[in-house]
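One chain of protein is taken out of this complex; the other chains stay put.
Our next item is chain A:
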Amino acid sequence: MSGSFARKGPDVGDYRVSHLDALEAESVFVFREVMAEFDRPVLLFSGGKDSIVMLHLALKAFAPAPVPFPVMHIDTGHNFAEVLEYRDRRVKELGLSLVVASVEEGLASGLVSEQPDGVRNRIQTPVLLDAVEKHRFDALFGGARRDEEKARAKERMFSFRDEFGQWDPKNQRPELWSLYNARVHPGESIRVFPLSNWTELDVWNYIARERIDLPSIYFAHEREVVERDGMLYSVGEHLFAREGETVRTERVRYRTVGDATCTAAVASDAVTVEAVIADVASTRITERGATRGDDRVSEAAMEDRKREGYF
């Protein structure tokens, strides 16, 4: 992967551009625009497929020069081993500069405290904001997509955040043509979402087209799981079976990667990207709905987290 890219998809002809090429061109434009207008951008890299695709686009945007900004991992401590291994390998291959903002350190220093349910999704936010302040980052690339969740459907490509990192959905800057307002006062920042217009299926089709390498948990494998709230959670280092729950071995894959204590797997036999695409195309449940315990809290769970400074 490093250094060379898969060939472009076939041209539609007559100066037409396929939808994946149009999405890629838009994302590349956004990366360059941010780099031209901001002093200290950073790319949020979780090792999930969206951040991996985002990194791939960043490589394309500045080639043959290297990616001109660091990547940052908000480390909940509740990781999947395969994902951490992938992160470190990729960072090394590409010679990237990696910033790790650690929730465990935040817990130790008293910046945040453990939630009653043990899930660290929400307490990532203060850790993220603390790292932003410490490193004086003024633009944060995130892999969020508008098709993921209804609060995100109203998110801007350049999403303004005040000095507390807060999102105010009623006070968003209008975005016209491809003209993005990049002005912020010191201490304020923007979140940038280059994949705003991509859907889950676009991401997978692009992964297939570009032959992008992913952590193995995205493909079917055997795993010990418990069924909880209708979802399959992996038992192991971070999550244990509760009384009354039976541990069983299932063939599963992950659709999203987050805090291991609130990210569930789905039953699947898909071992190739093509098989995953067929799975995704025929599924009847959204990826967050199928796999994220954190979004089931309330109708506005995502909006509330975003207001606090979540991605």
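A few remarks follow.
The rule is short, and it goes like this: a residue touches a chain if its C-beta (ideal position, glycine included) is under 8 Å from a C-beta of that chain, and two chains touch if they have at least 3 such contacts; residues count from 1.
We adopt the following convention: contacts and distances are computed from a predicted model.
UniProt lists the omitted chain of the complex under the protein name "Sulfate adenylyltransferase subunit 1" (options: "Phosphate transport system permease protein", "Energy-coupling factor transporter ATP-binding protein EcfA2", "Na+/H+ antiporter subunit E" or "Sulfate adenylyltransferase subunit 1"). Checked against the full complex, the candidates A:E175, A:E245 or A:E308 give a single residue touching the omitted chain, namely A:E175. Taking the whole complex into account, chain A touches the unshown chain at residues 5-12, 14-26, 28-29, 32-33, 35-36, 59-66, 146-147, 149-154, 169-170, 172-181, 183-185, 196-197, 199, 201-202, 205, 277-278, 281-286, 289-290, 299-300, 303-304.
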